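Have a look at this one.
Removed from the display is one protein chain of the complex; every other protein chain stays in position.
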Amino acid sequence: MAHGPSTYKPTNAFTRWLDSRLPIIRFLDDTMMQFPTPKNLNYWFTFGGILMIMLVVQIISGIVLAMHYVPHETLAFDSVERIMRDVNYGWLIRYIHSNGASFFFIAVYLHIFRGLYYGSYKAPREVLWLLGIVIYLLMMATGFLGYTLPWGQMSFWGATVITNFFSAIPFVGEAITQWLWGSFAVDNSTLQRFFSLHYLLPFVIAGVVILHIWALHVPGNNNPLGIDVKGPADTVPFHPYYTTKDGFAIAVFLLFFCYFVFFNPNFLGHADNYIPANRLVTPAHIVPEWYYLPLYAVLRSVPDKLFGVILMFGAIFVWALLPWLDTSRVRSNKFRPIMRQLFWILMFVIFILGYLGAQTADDSNLVFFGIELPIGKLLLAQIFTIYYFLHFLVITPLVGLLETPHPVPESISKAVLAKKGAASAASA
Amino acid sequence: MKLKALLALAAGLALAGVAYAAEGDVKHPEPQKWSWEGAFGKFDRQQLQRGYQVYKEVCAACHAMHLVSFRNLSQPGGPEFSEAQMKAIAASFQVPAIDDKGEVIQRAGIPADRFPSPFPNETAARAANNNAYPVDLSVIVKARHDGANYIYALLTGYADTPSEFQLLPGLNYNPYFPGKQIAMPAPLVSDGQVTWPEGNPPATKEQMARDVVAFLAWTAEPKLEERKLMGVQVMIFLLGLSVLLYFAYKRLWRDVDH
Partner (left out) sequence: MDNANVTRRDFLYVASAGASAVGAALALWPFIDQMNPAADTLALKEVEFDLSPIVAGQIVTIEWQKKPVFVRRRTPEEIKAAEETPMADLKDPQTDKDRVQKPEWLILVATCTHLGCVPSKEMKGEFGGWLCPCHGSHYDTSGRIRKGPAPKNLAVPPYQFLSDTKVLIGAAPQSGGAAPAQHHG
């Protein structure tokens, strides 16, 4: 693609014949084998490959579950239990799918935060970053739709709460929620359309992923130094160097994943979802899945319905502005002494927001590991929400202008050699 | 920095779990030791058979278990009753059916039948139980936070009502139940309530509670043993694969400055 002419040489009569008609092998060879990749990528850069695997795992296990699942309010819960009890390896496939959603989100958050830390969103990778945000939003929607399908108490009330976001829209909110439900409340019609869309969206995700990878292959990978590739000395071919490294990372990731699937499959879920949906009783403590918790805290920090919903979506939307809010000339936080600290503060803020999102919906004081802190949960959520937005909208542009970055190396290979030299000097 | 992020993630997951647990001032169940815990945990067949008997003789009068079939009682990883015992159990239940003339009748159960529900529908169940609905017990251990410990605590936790406690009429005091009052009267009231075959431990209230909890843990997760066995095999394989891939990766990159 952008990196010089194709080096693929068809080796036999068939591949020569095919290459002049549909050069698909050439395309795959250029993009997945020969593709010049910076040679200094660390393990944080393996999550792209891990996410590809998780998308495939989720699509395959989901297609299989759909062969047994029945999207009907009177049958859905029992059909899931039939999968768990009677379908051959049904328990395995269902636990892969339910835990797979969580691990998909773990990987995508690490992938996003890696991009934040190393400035992967900055020019010329803005479109790559924006496509990533689209994928994340589609994942959120897919995860939510899928969580409705077992038709347990959390499914039902989660669907009720989330669809009610739209009732915040002035004038037409009521009409829109009824349109979403196909009824006066979450109903069988809602379940059936959610199933249809839950099956559809992953293929939309796969399509956007292809665009995401295309947009990656035009400028090429960012890297921990955040500097551009200067020449062949800075890169290695993707295969076998990164296929092997990504393969190792994938195996380790699957090890963590399989621990949960086989030994703690319900840890990331909620016990109430094994209670069949009951439209007359809301569970005492309703929380979303963990991957929505920080956003849930942002939503609840505002006592106004419409503004809360806007702020929650705004918390993701600020990411889309980031390529233009970040005024720094340097990409990687490795060379940004102040921004590097602020990055970890942001991580802490998001973590606390997630923690607050899991708390009960009252304004009592926060109890942290048995110690009551002299501050209300609501106030705390508000402070952290304000900081979250300040980080992106104010701090990022200002620090980019005021901070003096460390000197950036001339090229990846020079930086590598300098590091090697320092290491051998130290050991000598 | 890497370590910091991993720790934060781990803490996040752990805290999410902790947060779910926090609920009012009800008494938290004391953790018990259960045979099926841990990577190599298995159910105790004898315990499940005893627990089944407690379910049948004590719980089944009010509580349905509609996801469980009689055939499950003899499948691997469960109580593993013999085929003949299981068929006899099935035949001892009357299940609703329709005869040749279209009349609703009761017939003896067969292995493929599910456990019949004690009440024809929720309304009937409520009418017979002072408007409280005896929940289906099929997945109850998974449907409660800390399920096994909670149900054991609930079954053994009935106590005299403290003098300052305002008990509503028709309810019973139980400090482990949300709100501390529960419609279900204490189901296990005396030692020896269930008579087990020779060679089993004495049927104390605690033992009966433990055994029925074990049985309900199995009905909630009948593939647990298969899952853990496969899990150990998968983990060993993935560990080996990770090591191989690690050395392949290190070997390959040895000649690259990076």
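Some notes on this structure:
When the chains are written out, they are named A and B in that same order, and each has its own residue count from 1.
By definition in this document, a contact is a pair of C-beta atoms (placed from the backbone, for glycine too) under 8 Å apart; a residue touches a chain by one contact, two chains touch by 3 or more.
Quick caveat: nothing in here was measured; it's all calculated off a predicted structure.
Within the full complex, the residue among A:Leu41, A:Ile93 or A:Leu378 touching the omitted chain is A:Ile93.
Within the complete assembly, A:Ile60 is the residue of A:Ile60, A:Ala168 or A:Leu197 that touches the hidden chain. Here the missing chain is touched by one residue of B:Ala88, B:Val189 or B:Leu244, and it is B:Leu244. Remark: the residues of chain B touching the chain excluded from display are 69, 71, 75, 100, 110-112, 237-238, 240-241, 244-245, 247-248, 251-252.
Contact between chain A and the absent chain runs through residues 60-61, 64, 67-68, 82, 85-90, 92-93, 240, 244, 247.
Simple rule for what comes next: only the chains that are shown with their structure count from here on.
Centre-to-centre separation of chain A and chain B, using mean CA positions: 34 Å. If you check the complex, the residues on chain B that touch chain A are 1-2, 4-5, 8-9, 11-13, 15-17, 19-20, 22-23, 39, 67, 72, 135, 138-139, 142-145, 147, 178, 220, 222-223, 226-228, 230-232, 234-235, 238-239, 241-242, 245-246, 248-249, 252-253, 256-258.
On the side of chain A, the complex with chain B involves touching residues 39-40, 43-44, 78, 81, 84-85, 91-92, 95, 106, 110, 113, 236, 240-241, 244-245, 247-248, 251-252, 254-255, 258-259, 261-263, 265-268, 270-272, 274-275, 284-285, 287, 290, 293, 344, 347-348, 351, 354-355, 358-360, 367, 413, 416-417, 420.
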